[in-house]
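Here it is, the structure, as structure tokens.
Of the protein chains in this complex, all but one are displayed in their positions.
What follows is subunit A.
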Amino acid sequence: MVSILRRSPKLLSSICRRQFSASSDGNLTSHGGKSMNLYSAINQALHIALETDPRSYVFGEDVGFGGVFRCTTGLVDRYGKDRVFNTPLCEQGIVGFGIGLAAMGNRAIAEIQFADYIYPAFDQIVNEAAKFRYRSGNQFNCGGLTIRAPYGAVGHGGHYHSQSPEAFFCHVPGIKVVIPRSPYQAKGLLLSCIRDQNPVVFFEPKLLYRLAVEEVPEDDFMLPLSEAEVIREGSDITLVGWGAQLSVMEQACIDAEKDGISCELIDLRTLMPWDKETVEASVKKTGRLLISHEAPVTGGFGAEISASIVERCFLRLEAPVSRVCGLDTPFPLVFEPFYMPTKNKILDAIKATVKY
């Protein structure tokens, strides 16, 4: 067991310290532009958002100093303390303030330092932000609100710096939930979220802040929300995931290919509202579906995807939908490698599903 624990960080980094394929033809990055990591891409998107809209604001805990993950570096120097500012440590206050700011027609870009800390703000997001437009009969809204929060495992985060709370927010009509997988995606999707007319929760895979590097165009570009992307085409089984999990899944696809199994890999990108059509079309082709996420399996967003696809593709399915997810335990400290939906767990599930 000790050797497993020792080995896995290395394994993890070997999976992640690589270029991310972001184009639909599966080629390694060729967007042009500058090679950069994920936090730099986020930083660039924030620069562009503040540059292009004088009514946009960035705030959160320690963002004035660049934030704990350096995503907001240089913003305060360039756009001033009136538009980029530190808040007290009060997540409920941060989000509530953002709703009010957005309701006045501004772009409020709030940072919650870790997704694990978002729960004090849960009421503001669920009861205030999500329902503002609906309950006021469209007189008011907080569409300009974007909440950024780093999520997910980092190898040693423990209970309160590792969680993936996306499923809670996917249960709330009125907000969008978006998770990028790479620097290019992060920049394009974040700009779309900031400019979207609905409140958005944008979860950033903190494991990839420094590890994921790819070419990202310097200019202002947006990627469409609610559009999944097929990042690897295949014919035997469809794999659906988001965020940091995609790099793990991609490794499993590569290994499965050696065994003659052709996997199609889909990045959902927007979880709410999600692109059922792309997943449906793929499952109709392959006849099999596997979903993988870091959050605990029970009640995870994989359950929703599974139910919807069974509804739509029942007669085309050749095997039960497989979910390779986090375990139904609190996020553990020393047993993170056991908890995680690792490449080998996915590979086993791929084989079991294809052989079913």
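In this text, a contact is a pair of C-beta atoms (placed from the backbone, for glycine too) under 8 Å apart; a residue touches a chain by one contact, two chains touch by 3 or more; residues count from 1.
Basically, contacts and distances are computed from a predicted model.
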{"item": "The complex's invisible chain, by UniProt name, from \"U6 snRNA-associated Sm-like protein LSm2\", \"Translation initiation factor SUI1\", \"ATP synthase subunit gamma, mitochondrial\" or \"Pyruvate dehydrogenase E1 component subunit alpha\"", "value": "\"Pyruvate dehydrogenase E1 component subunit alpha\""}
{"item": "Omitted-chain contact residue, chosen from A:F122, A:F140 or A:F338", "value": "A:F338"}
{"item": "Among A:S35, A:S136, A:S235 or A:T329, residue touching the chain not depicted", "value": "A:T329"}
{"item": "Touching residues on subunit A - with respect to the absent chain", "value": "1-2, 5, 61-62, 64-65, 68, 86-90, 92-93, 113, 116-117, 119-120, 155-161, 297-298, 320, 322-325, 327-330, 332-335, 338-339, 341, 345, 348-349, 352"}
